[in-house]
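Report on the following structure.
A single protein chain has been omitted; all remaining protein chains appear in their positions.
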C-alpha cells in the first residue's frame, strides 16, 4: 500500500478470487481463504464482510478475514474486538494505536501483521520520520530488554511505589 | 512511581547503596550493581552517571545503569543511544515512544522494563484511559498475531505495492 | 496434506531428489538437505531414515530429517525422542499431542512446524471444528498472556498451595 | 491449587482484600487490583465479577480480573471471550483446552498464566502422567522449532497440498 | 555461584531438603521438587541423580532435575541429552557452549536457566570481559533482529548460494 492511499482508494479486488499462492508472497495458508462467492452463502460471514466494507469504506477484505471465515464465531468476535479497539474513538489516536500494533507484531515476528499494519499506519498518515522513530524505539527496547534479562536486574523500589 | 511524579520528584536514593535483594522484588542480578561510591572511582562510569542525573534532573540512577557499569563501553553506548532515541526531540512525542517501549517489553516479557517504562510513561502524563487503550491494543495484536501465524495467512498483494 | 490422508497415502516422493528451492515455499536451508542416495551411503542416517519409513508406514521422509542428516548424532537423538514422545502410546492421545505441538510452534513462529504438524493433526483426524477451537484457545491465551504481563499481575496464593 | 480441588472447593478468599505484595510471589502489579468493596461500586465490574462467581460456582475471583477491572470495557470483552472459548461446550474437551493454554503460556513465559492454568487443568482432572506428556511435547516442540528455524528448512510440498 | 568455583566446590546441599519457597527466589514450582530421600526410593531417579553427581564430581543436584524426577522417562532422556551435548567433548569448547546456552535462555526469558548457566559459565572460566562481550552481542543481535523484522528485509541472494 503506497503512502497516502487509504483502504478506500485501494484497487477493488474484493470481488475477485483472493490471490492464492500466486504473486510475491507465496506461503500457503493452513486453512481455506474464502472467496466472496463463498462468503455470500454463509449469513454470519456475509454480515461480517459487509460490516468490514462499510466500516472501512472499501470493497477490499484482506486475507486474514478470509481465513477466519472458516470459524464464523471467531470471525465475529475478532472483528467486533478489532472494531472496538482500533477503529472506535479512544484515549489514543488511531495512528498511535497502529504504531503499537506494529511494535507487538515485530517482536512476535508476524510477517503478515507487520505488512498489514505498516500499510494501515501509512494510510493513517505515518510519515517516514515517524516510521524511523518507531524503528529506533523498537530496536532500542529489544536491545535493553535483552541486556536487562541477561543481567537479571532487580526492579528498583522507586518503580513499585 | 506514582502518576504525576517525574524522575526529578522521585525520592533521592541515588546516594545510598542500591537496594540489593531487599524489598519487594528480590531477584538477584547475575552481575554486581554498582554503588555511587564505586561509580565515583571509574571515570567513564562517573561521567555517564553524571549525565543521566543532569539529563533527567534527578539524583536517581536506576539499577539498569548500575548493572551496565560493569562494562563501561556498553554503558556509554547504551546511554548515548537511549538519550538520542527516547530523550531527544523527534517525530514521535515522548509519551508515544514510552508506549511503544512498553509494548515491546511486554511481548519480550521483560518485567524490569515493563515496570520502569510504565513508571516513565506515567511520569510523562499517561492517563489511566491511555493505559487502558495501550493494554487493549497489545492484547488484540498478540491475539491476531497468533491467529495469523497459526493459519499462515499469505500477505495480500495490496499491502506490498 | 489433505484432510483424511495419512503419511502412508502420501505420494511416494522419497526416492526422488528432495524439492530444493523449487515449488511454493522457496526459502533455502542453511544446510544441505540429504537425498535418498546420500542417505544410503551413511549407515547411521540410513538406519534412521529406514526407521522413520517403517514407523510411519510411508516412503515419505520430510525435509526436517534431510537437514538433520548432516549431524547423525542429533538426527538419531531427535528421532528417538520424537518417536518416544509423539508416536508411542502415552497418557495423552496422539491428536492432543499434535494440537499441543501446533500451539507451541505457533507461538515460536515456526512456519515449517506449523505446516507439518497441522498436516499431521489432520492425518490423525482433526476436524475443522477442532481446528477452530484450537485457534480460539491459542489466540485467547496469547491475548491474556500479554494483558497479564503488561499489568504484572501477582500470582494468587490459592494457585500456589 | 492441589490436584483434585475445583474452583468451587478453593478457600473462599474473595471477600478479603486481595493479597497485594504479601505472601510467596511478591511482584507488584503496574495497576491497582480491585477489592470486592471497590468492585461493588462499579456496576459493570460488579456484573462481571458476579458472572465469574456464578459460572465457576466459587466466590474466588483471581487477580487477573481484579487488575482488568480498571478498564471495564476490556474486562467485559475478555471475560465474555474466555467464557465462550474455555467454558462453553466445544469440539475440544475442557481439559484439552487447558493443556493448549498451558503450552502457549509456557512459550510466552507468562508465570501467572502457567500457574493459573496448571491449577485449572488439575481441577479439571489432569493426572501427573498427562502433565508429564504435556511437558514432554512442549519441550520436544520447542527443541525442534529451534532446530528447524536455525536450519531454515523449507516446507515440503506434500504439506501444502 | 561465585566466579572461580566449580560444581565440585559448591556447598554440599544435596543431602538436605531442597530450598522450597524459602530464601531469595520464592516462586513455587507447579510440580513437586524431589528430596534425596524420595529419589532414593525410585530406581530410575536414583540412577540419574547418581550419574549427575558422578559426572559433575559434586553432591549438588539442582532443582531442575528434582522437578523432572516426577517424570522418570523425561528425566533420563533429558540428562542423557544434556550430558552428550554440554559435557562430552565436541567441536566447540565447553565455555562456548555455555555462552550459547545463556544467549538462548536470555531471549526465551528463562530466569532459572540464565542463573544456572551464567553460574556454569563462570565455573568454566568465563571472565568479566567475556561476559561483557556476550552481553554486547546478545543486545546487538536482539536490536538488529527487531530492525530487520520491522523492515521485512529480503535475504540477499549472496547469502543463499
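Each chain gets a letter, A, B, C, D and E, in the order it is written, and its residues are counted from 1.
Methods note: a residue touches a chain if its C-beta (ideal position, glycine included) is under 8 Å from a C-beta of that chain, and two chains touch if they have at least 3 such contacts.
Keep in mind it's a predicted model, so treat the numbers as computed, not measured.
The chain we do not see here touches A, B, C, D, E in the full complex. For chain A, the list of residues touching the undisplayed chain reads 24-26, 109, 111, 114-115, 118, 128, 131-132, 135-136, 139, 146. Interface residues of chain B with the unshown chain, by the touch rule above, are 28, 73, 77, 81, 84, 160. Interface residues of chain C facing the missing partner chain: 21, 26-28, 30-31, 70-71, 73-74, 78, 104, 108-110.
Keep in mind that, in the parts below, only the chains that are shown with their structure count from here on.
On residue numbers, the B-D interface is repeated by D-E, which shares over half of its contact pairs, out of the options D-E, A-D or A-E. Compare each chain's C-alpha centroid with the centroid of every protein C-alpha atom shown, and the nearest one belongs to D. Distance from the chain C centre to the chain E centre is 25 Å, each centre being the mean of its Cα atoms.
Mean C-alpha position of chain B lies 38 Å from that of chain C. For chain B, residues that reach two or more other chains under the stated contact definition are 21, 24-28, 30-31, 74, 78, 104, 106-111, 114-115, 118, 132, 134-136, 138-147, 149-152. Viewed as a network of touching protein chains, the structure reduces to a complete graph with every chain in contact with every other.
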